[in-house]
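First comes the structure, then the notes that go with it.
Every protein chain of the complex appears in place save one, which is left out.
Right, subunit A next:
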């Protein structure tokens, strides 16, 4: 049997797990591991400029592929810099394995140089964590880490490795386990058939059904099953922010995103529904608005792989614990075999009502109240130029909501954003992680001049690895979402939401060796964007000036019901 050091075993185990890229930054505690990396060619390491970016790259790779991404960071500040990225993945249930260096085991607890209790620091934001205590455990720990990260409700796993566990002179027999069994961890593989039957019966009897589908559909690879079920039932589908692309965005039955900035028709349909089929969604506060006023006439069927998500905020009438793919598949079969079918008249009149709502607002925005370009116009143009087929990696703020509302996602795994934690600075490294793994696809970072500056140093990594993604920066010279809340709730006192001293982004992009483009007029937008996307081998930074006074609408009235919304600056439901 082959004899390997702890550091070599780690890299070999990653290779045996099928890992192609790892994203990281070296440091004292990782020197043995980096030396092992240097001496092999199977696992490619990508050197970022800040550890947070390494975690977002690994995270975005996972969002695009469904497989766990891997980040490698050193002890102390390396590990704490990674915490935001771990928390981002945790909130959105993204599989990730984060390997953190640690000081030598003999020094732990002695406040050694670059020591942090990473197991303790990361505990609230990981699915699980491991601390390596014997080098020979490294292969089985890595196997367990991937198994836990990717199965059930996915999530990030931290593996903390003291430096002496990777000592090159201590060598051990290496064997990578084929499979692993944990007595205390057995995620469900199927839903309860009795509950599924009950749900199908209710769905077929409903008069005003809405399917509310979240990120679980994307994570569970259940888009096809969701689409089939919805079309069999002729039911309207709304997606959460995390679920966009789970149902085709240009299909007639898609009624838009729901929640705080959801479409008028989606929120109205939810409020008036008599039955809600929730799949892989968690009724979070940005969806439900005031829980006491939530969907007063609806019964609720809740399908989720995590029992703790069911009846956490909104009580489910029919809970179904199971993977979305299996449960939806069973439902499709039962609906096809059932003699009972949805009552046509009821379904027709429900659609008539929804179409009326759709006509009333339908994502309308004004273009005549400002000389400047509207951010919505930019996203619509992006959708047109990329054929609605690009990977859109978003930062956090108004631009994120505009992208969610106006880019029509027809495929899953292409809308990549920090939904739960709302991490500014996510977009650029996320786009890097996706583009490196899908070099032939269009990958776009939609950002604002605020968010982009939170990880702007990664323009350097983009140069090093030649990652020709496109940055669409909606520059409104203010922290737009903060400003919008200040306009609506603080009598327009714009406390620190104005970005002064912005850099010249064109020169900045050029300084890193990229192409910068500035667009101020809508007339120039299409030509400029087409030109940018034609530069296949260059990173292009498009700095696009947009109306700083624009707000995101609809916007739900705080603590109201689903249907209580502002539809524009002057119009309320």
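Assume a contact is a pair of C-beta atoms (placed from the backbone, for glycine too) under 8 Å apart; a residue touches a chain by one contact, two chains touch by 3 or more; residues count from 1.
The rule is short, and it goes like this: contacts and distances are computed from a predicted model.
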Report the protein name recorded by UniProt for the chain absent from the figure; options are "Acetolactate synthase small subunit", "Cation/acetate symporter", "Quaternary amine transport ATP-binding protein" or "CoA transferase subunit B". "Acetolactate synthase small subunit"
Pick out which of A:15, A:45 or A:128 touches the chain that's been left out of the picture. A:128
For the chain left off this view, which of A:190, A:224 or A:312 is in contact with it? A:312
Pick out which of A:119, A:535 or A:567 touches the chain that's been left out of the picture. A:119
Residues belonging to subunit A that touch the chain removed from view: 119-120, 123-124, 127-129, 131, 148, 182-185, 306-308, 311-312
